[in-house]
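After the C-alpha cells below, expect a handful of questions from me.
Of the protein chains in this complex, one is absent; all others appear in place.
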Amino acid sequence: MTDQATQPASGHSMQPDDSPELRALYQGFKDNHLNPLWTQTGDLMPMHPNPAAVPHVWKWKVLLPLAEASGDLVPVGRGGERRAIGLANPGLGGNAYVSPTLWAAIQYLGPRETAPEHRHSQNAFRFVVEGEGVWTVVNGDPVRMSRGDLLLTPGWCFHGHHNDRDEPMAWIDGLDIPFGQQMDVGFFEFGSDRVTDYATPSVSRGERLWCHPGLRPLSALEETVASPIGAYRWEFTDRALTEQLRLEDEGHPTTVEQGHAAIRYVNPTTGGDVLPTIRCEFHRLREGCETSTRQDVGSTVFQVFEGTGSVLLGEEWKKIEKGDLFVVPSWVPWALKAETQFDLFRFSDAPIMERLGFMRSQTGAA
Amino acid sequence: MTDQATQPASGHSMQPDDSPELRALYQGFKDNHLNPLWTQTGDLMPMHPNPAAVPHVWKWKVLLPLAEASGDLVPVGRGGERRAIGLANPGLGGNAYVSPTLWAAIQYLGPRETAPEHRHSQNAFRFVVEGEGVWTVVNGDPVRMSRGDLLLTPGWCFHGHHNDRDEPMAWIDGLDIPFGQQMDVGFFEFGSDRVTDYATPSVSRGERLWCHPGLRPLSALEETVASPIGAYRWEFTDRALTEQLRLEDEGHPTTVEQGHAAIRYVNPTTGGDVLPTIRCEFHRLREGCETSTRQDVGSTVFQVFEGTGSVLLGEEWKKIEKGDLFVVPSWVPWALKAETQFDLFRFSDAPIMERLGFMRSQTGAA
Amino acid sequence: MTDQATQPASGHSMQPDDSPELRALYQGFKDNHLNPLWTQTGDLMPMHPNPAAVPHVWKWKVLLPLAEASGDLVPVGRGGERRAIGLANPGLGGNAYVSPTLWAAIQYLGPRETAPEHRHSQNAFRFVVEGEGVWTVVNGDPVRMSRGDLLLTPGWCFHGHHNDRDEPMAWIDGLDIPFGQQMDVGFFEFGSDRVTDYATPSVSRGERLWCHPGLRPLSALEETVASPIGAYRWEFTDRALTEQLRLEDEGHPTTVEQGHAAIRYVNPTTGGDVLPTIRCEFHRLREGCETSTRQDVGSTVFQVFEGTGSVLLGEEWKKIEKGDLFVVPSWVPWALKAETQFDLFRFSDAPIMERLGFMRSQTGAA
Partner (left out) sequence: MTDQATQPASGHSMQPDDSPELRALYQGFKDNHLNPLWTQTGDLMPMHPNPAAVPHVWKWKVLLPLAEASGDLVPVGRGGERRAIGLANPGLGGNAYVSPTLWAAIQYLGPRETAPEHRHSQNAFRFVVEGEGVWTVVNGDPVRMSRGDLLLTPGWCFHGHHNDRDEPMAWIDGLDIPFGQQMDVGFFEFGSDRVTDYATPSVSRGERLWCHPGLRPLSALEETVASPIGAYRWEFTDRALTEQLRLEDEGHPTTVEQGHAAIRYVNPTTGGDVLPTIRCEFHRLREGCETSTRQDVGSTVFQVFEGTGSVLLGEEWKKIEKGDLFVVPSWVPWALKAETQFDLFRFSDAPIMERLGFMRSQTGAA
C-alpha cells in the first residue's frame, strides 16, 4: 500500500515539542500501561484498509512435492494431529496465516493412514483439487472425498480422516484459525485415536438426508449455524456452472458478468453462507474472459481447479494454473483472465465482514 | 364441534331483561351500524377453533369423470380463464372454498388446448397426480408438468398453460383465493391470450439455475418472498423419502415418527416455505404405519398420490385411495393409517398461522 | 368499486352454451360439493381489491349516548364478558366487523364495576379518547387507563378491567376478532370473576421495566411476539409529535410529509409492530395541512383524538371531530385535511398484509 494509506496526518500535526515534562509524561504512560493515540493514528486508523498481509501465489507444483516429502518424513497422529502444511502469508511474520482471518493448508494422508478424531470451535472445510480415496468422518458420518468436492466440518463437530487406498492423497484445508487465535475464541477436544467408522460409502448420511434440491426433511426444521450438508459434490457444481453458461448463450442474464459463471455454496436451512465465518464459491470463466477489477473489504483465497489464466494482484498480473493458490488481502484490487476455460474454487471471510457491518466493495479501476 | 366450543357463557349470563328501553337501545344500535358483543360472544370467541368448514373427502373417481365431462362441454379461454372445478367445503355455504383460506381445484386441459396468460396477487401451485403433456409457462419460462411434480406460480407471476399432446390432462391447483377474497388483497391482470412460449423443454430455466442442492447462483443473492424454483420434480421427492426410510432402517432418526417419512418443499433463498401463505409437503408411510393423532390451528388438504389407507377426520376413519382429496379444518383431529406404502401430497395455510402468531399444535388423543 | 373491478371477463367469455348435458354436469358438481371457477372468476379474483366492506364514519356524539344507555340497561359480567358495542361495517351483513380483519368497539364501564378476567388468542388494544379511572389488569399487572393512552392486551394474556371511580368511563377496543373468526384460530379461557389485583398504581410494572428509551432489562433478552409494554402514555406520544414538528420548523426532514407528524407504536424487543396482526400509529396534522391521497392493501380505522377536519373516503369528503371513528377498507383512496391542529389515533391490519406479502400502497390521485 502507498504512503497515503499510512499517513492520515494532514501536515499540521499535533505532535508536542519535546521537553523533560513530555518525557516524564510518556514514561508515566509506559509505567501505567497506557499508549497515546496521537503518536500512532496512521497505523491504527488508515485511510483505507492497509493490510500487513500481501498478495501471494503458491504454486501447486512446489506445494505438492513438499507435502509428499512430509508424507515420508513426518508421522501423522495424536499431538500434531494433522499432516497439514499451512500457507504463511509473507507479510504476516512467519505465522501460518494466509490472511489475518484465514488458514489455508495442504493436507497429506499416506496409504491406509488415519488422522485421529478431534473437535474445535474453529470452522473448517476441505476442497479436493485432485485424487480420491480418503473419507472424512464428521460426527460419525463417513464422507467420501473426491476431486472437485467441498467438504464441511463446522465448528465443534468431531472429525478424523482415513485413507482407504494404497495411494496417498492431498487436499486443501480452509479454517478460521487466525481469526480464532487472535480473537481468543477457541476450544479443542480430543476424540477417538482412530476414526469411529471405517465404512466407505459413496454418499454420506448428511447428503442422503439433505441433498435434494428444495426439499427439507420434516424432522429437521430448525435453522442451523452451519450447513448440515457435509459434501458438496463436483457433479452438482459442474452442472450448475454449465447451465449458467448455457442460459447465457440462450440470452438469459444468469451469470455474474459476461462469460463469468459462479455459484455460492449455501446452508439449505437459511440460504446463507455454509459456515458462520467462511464463504465458499466456485467460479468458471469462459476462455478469453476477463473479469472486472474488484476491491473488497476482507481477504479471499482462490485455488485454480482447472485451466490456465492469470490473476491481477494489486498492480501485477501473474500466471496461474491447476492447483495454484493465491490470496487477496483486504482492499487489494484483483481480476482474473482466462486463457482456457478457467475453473477456480474460492473462499473468503466475507461473512465476518458482512455480519459486522464492515463490508464494502468497489468495481472498476483501482 | 361440540356445544362447549360455541358456549363460553358459564351460566350466569349478562343478558339484560327485556324492556321497551332495551328494545330502543337495540334499535339504536341497528340504526347506527353497531352490534353489541354480549349477544354474540360465543360465536365470535369460541373456546377453541370452531370452524364452519367441515372435514370432507372428495373421491378422485368421481372428480375425474366430471372434469372430463367439462372438457367436452366447457370451452377454455379468456373470461372464465381456466377449466378448474373448485372443491366446495360443505360447511362453507356453497363457496368454492375448500377451507376459509385455501382453494383446491381439479383443472382439466384438452388435447392441444391453451389456457390464456394472466397474473394475480394470489399464490398458486399445481400438483400432478397422474398424466403429462402440459407445460405451464410462468413469467415466460415453460415448465413441464408430470406425475408427482409440484409446480409453483407465486403471486403476480404471469402464467398460462398449454397441452402439447393429443390426450387431455388433469391436475390439482392450490391457491389462497379464499384468504385473498375475504381479506381484500387481490389484484389481477390479463396477459397474452396465448402462452408466450410454446417450447416444451423437459427442464425449465428456473430449475437449471436453482435445482443444484446447496448451490446458489451468484447473480441471485437476494431473498425472495416465494421460491424461485418453478418445478419440484417427483424424482427428487421420491429419492428424499426413500433415503429417509433407508436411514431409519439403518438406525438413524431421520423420519418424523416411526415409519413416517416426510419432506417440506422450501424456498432455497431462505429455507422457509415455498409461498408466503401456503406450505407444501409430501408424506410417505410404510405399509401398516399409523401416525399419531394431531390437531393444528389452520386448515390442510391432502391428496393421495399412491397406495391405499385411511384417514381419521374428527372421530371417523375413512378409506382413501389414489387421487382422493380431503380437507382437515382448523383443530380437527386427524391421523393416517397405511394399508400399503402410502404416499400423500399435502398443502396447508400454516405459514399464515405461524407468521401471525396463531399456530398451536397438539399430538395425542383429541 | 366500479364494474371494472368485478368484471375481469374481457368480453369473449368461456361460458358454455346451455344444454341438458351441461345442466347434468352442474348438478353433478353440486351433488359432489364442487363449484367451477368459470362461473365466478370476477368475484373471486377482482382486478383490484374490491371489498364488501364500505368506508364509514361513526360519530362519537351518537356512540357515547348509546354506550351510556347500555350502562343503565345491560349488566357487565361473565357470559357476555364485556359491555362492548362493536362497529358493524354496513357492507358486512350486520356482523360486528369494522372490516374483514378488525373489530372496533366502544366499551363502557360504570362506577365501581368490574369486567371479569379471561384470555383469548385474539390480540387486543384499548385507546382512550377521554376519561380516566379504569385499570386494566393484564396477566396480573394493573395498568391505568387515561386519555391518550394506548393499552395492549396481546393474545393469550389474562385481562379484566375495573372502574375505581364513581364516574363511568368509555374507551375503544381494537381486536383481530374478524380475522380470527374467519380463519378459525381462536382459543378462549375464563379467568377470575373479579380482577386479580385491585391496586391502582399510576404506572404499571411493565412500564417500570420497559419504558426507558433505548434500554432493555438484561433479564429479558428474548424477542417477544407482541410488545411487553402494556401502556403507551399520551405524555410520550404528544412529546414525540411535538418534537417532530419542531424539528421540521428547524429545517430537519423528520415528518412524513410537510405538516404531518406521525409515530408508530412498536415492540421494543424488535422495533416492529406492537401486535402480530395490528399496527398502531398516531398522526398529527398542523392546522391547514392536507395529506396526499393514499391507497393501501388492507383496512385501517382512525379515531379523531382532538381537533376538527375532514377525511376523504373514496370520492367523498366528510367532516370529523373529536371521538369520531372511520374505517377505510382495502384500496379505498383516503386523505386527511386539518381545520385545526388535528390529532388522530390509527390502527390497521398492515402486519397481516406485510408478513404475507400482500402489501401494496399507492400515493397520488386515485
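Here the chain labels run A, B and C in written order, and each chain numbers its own residues starting at 1.
Rule of thumb we're sticking to: a contact is a pair of C-beta atoms (placed from the backbone, for glycine too) under 8 Å apart; a residue touches a chain by one contact, two chains touch by 3 or more.
This structure is a prediction, so every number in the text was calculated from the model and none was measured.
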item	value
Among the chains presented, those that the missing one touches	A, C
Residue in contact with the excluded chain [from C:K61, C:R208 or C:K319]	C:R208
Residue, one of A:Q182, A:Q258 or A:T363, that touches the chain absent here	A:Q182
Identified contact with the non-displayed chain, of A:A88, A:V203, A:A220 or A:A335	A:A88
Those residues of subunit A which, in the complete complex, touch the missing chain	8-16, 19, 21-22, 25, 28-29, 32-41, 43-51, 53, 56, 58, 62-63, 66, 69-70, 72-90, 94-96, 100-101, 103, 105, 120-123, 155, 177, 179-190, 225-226, 276-277, 297-299, 329-331, 349, 351-353, 355-358, 360
Residue numbers in subunit C that touch the chain omitted from display	205, 208-221, 223, 227, 229, 232, 236-237, 239-240, 243-244, 246-247, 252-256, 262-271, 274, 281
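Definition applied: only the chains that are shown with their structure count from here on.
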item	value
Pairwise touch network: line, ring, star, complete, or other	line
Copy pair subunit A, subunit B: interface residue numbering same or different (half cut)	same
Centroid spacing, where centroids are CA-atom means, of subunit A and subunit C in whole angstrom	52
Subunit B residues counted as touching two or more neighbouring chains	none
